[in-house]
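One protein chain omitted, others in place.
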Amino acid sequence: MAGVQVSNVSRSFGAHKALDDVSIDFADGGFYALLGPSGSGKTTLLRQIAGFDFPDSGRISIGGESVERVPVEKRRIGMVFQNYALFPNMSVADNVAFGLSVRGEAKAVIATEVQRALDLVQLGKLGARRPHQLSGGQRQRVALARAIVTKPRVLLLDEPLGALDKALRVDMQIELKRIQREIGITTIFVTHDQEEALTMSDRIGILRDGRLVQEGPPEEIYDRPKSEFAATFLGDANIFRGDATGNGIRLPDGTAIAADVGDRLAAGAKASCAVRPERIRIAADPGVLDAANANELRGQVSKRIFAGNNSTYFVERAGQTLKVIVQNTGMDRLAEGQDVVLRWSPESTVLIAAG
Amino acid sequence: MMITRILEWFGRLYIFMLLAFLYLPIIIMALMSFNVSPFYQLPFEWTTDWYASLWQNDQLISATWNSLEIAVIATIICVVLGTAASLALFRYEFRGKKLLQALLFPPIAIPWLITGTAMLIFFFGVGIGRGLFAILLGHVALALPYVIVVVSARLQTFAPELEEAARSLGANQWQVTNRVTLPWIMPGVIAGGLFAFAVSFDQFVVSYFLSTPGQTTLPVEIYAAIRKGFTPEINAVSTIIIVVSMALMLLTARFFKFGGEK
Partner (left out) sequence: MAAQGAIASHNGLRKALPWLAPAYLWLTVAIFLPLSAMVFFSFMTDLPLSGKPWAFTLGNYAAFFSQSLYLTLLLASLRLGLEVTLWCIIIGYPAAYVLAKVLKGRSREAIFLLVILPFWSNGLVRIFSWAMVLREGGILDTALNAVLPFKINIDLMYSYPAVIIGLVHSYVPYMVLTCYLTLQAIDDSLIEAGRSLGASRLQVLKRVIIPLSMPGLVAGAALIFVPVVGSFMEPRILGGRTGTFYGTVIEDQFVAVFNWPLGAALSFILLAVVLVILAVASPVLKRAN
């Protein structure tokens, strides 16, 4: 096992900067998600770590050993591909045995290790099958067994759950996490699915246009996003734009919004505030709302979407549509067209410098 | 990364060498057909005399006409019969369909030497004999499977629901075929036709066994001329043939992708 350090890595394809001075430290044994929209560079970064491609500048080290010029087959990594990439000409057991076999391990050792890996992913009895005889979830497990049987220093996963349906995905998320804990391997996981990133990883790195936007534990990124992009890409957020006042911002119409979280900005600078929809309280009568929630706005409900355990209200206010999510307690349903008051606390409000 | 670059560079060089191997003899032949010396001596001196003298060679000209005539007629027959058969194989389910499809492969896979000599024996035995008609019979049979394969491949991309939709709108079988199915498979039909023309126009082996001194095709005439001795005139006519057949295939490729992607 080993940690991975990526320092100031840049990579261009022609005029396109796929990675632009990215530095990120993956600690030993951690489970990391690289999150970003398509074209953000997350897969490019993973392929740099794997060794399929080399950086134009910057350093990559695995376990303290500098590897940016080491070809993939010498890096001792394990990788699970988006489409699993199981060799169709080999049985499941031969697929898993491949890495040990090219290394020249003894037959008996290979057999034991392969069986152990297949048992770990709960496919101990399917060694003789061919990949095309397996279901999507089973292929996924074989790909995982194949990647970990060689005892790699790092496990790299390129959107491994993308091809599975929702229910299977959730099962595999749990399963993947269990296996990762069991063998304690440093795992780097590329995904565009924010929910997957939030539920699975110890730390998340958000990429955009080849740059690392923010990196940290899921809670931190969710509660203290450092940019509008991070706020809206990971989870949902209402964004208010205005001028910094010292403890918040002032909207163009003069309304003040107080923010206790985030950077302290010099008064007068352009700034934004982000508020999660579930942090806002909504009511027709302001009297029922907690007065300690200092931020208050008035608006009109334009739409309500009922989603079982919660409802989403869209509230029009000064040309902006705000989103509020309310747990369904069975009481105080608001009608479309109704005038409402919104309140939330400064602790739920993140101040962000205008990017 | 260096290794990858070097390997890629080496790969490109390799392809370039293969292309040189494939095209150099042809290019040299074409050049020599414009060279003054009848013994292919260098230095090169430009002339079009050999092309001009082709016009005086009645034997070659009549063989060329025969080749063109047979190729055109064979193409028409192949396209009509082949398209009809492809449509039937596509539309209807019946026992023995697999066998009928398998039967298309012997004409493609069996060496033309065997097919050609077998045709010679059989046509002689039943009184058809040799000559242009026998050659036409043979060419159609050789090209037909190609047409069916190409048109069928195109039909694979056709959604049968389109025919059903046309029917539900009141079109009869003939209207469905004419206005829905045929327009869709037309690129395949054209490609198949060009294939058939190329197979017939370039065909040597079968024509060779089925021709008689007066009734012969261009490749057979060229073979006879080569065996008598090389002349720049053969270069000239060969150059024309190769240009025509390559142009035909480029045209075919425009209508039909040879690559894996459909």
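For clarity, chains are labelled A and B in written order, and residue numbers in each chain start from 1.
Assume a residue touches a chain if its C-beta (ideal position, glycine included) is under 8 Å from a C-beta of that chain, and two chains touch if they have at least 3 such contacts.
Not measured: the values here are computed from a predicted model.
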item	value
Touching residue (missing chain; options B:Val36, B:Ala52, B:Ala88 or B:Leu182)	B:Ala88
Contact with the hidden chain (one of B:Leu54, B:Ile73 or B:Ala118)	B:Ala118
Touching residues (missing chain, whole complex) on chain B	7-8, 11-12, 14-15, 18-19, 21-26, 28-29, 32, 39-40, 42, 77, 80-82, 84-85, 87-89, 91-96, 100, 103-104, 106-107, 109-115, 117-125, 137-138, 140-141, 144-145, 148, 198, 202, 204-205, 208-209, 219, 222-223, 226-227, 230, 234-235, 238, 241-242, 245-246, 248-250, 252-253, 258-260
Residues of chain A in contact with the chain not shown	50-52, 71-74, 76-79, 81-83, 85-89, 98-99, 102-103, 146-147, 150, 156
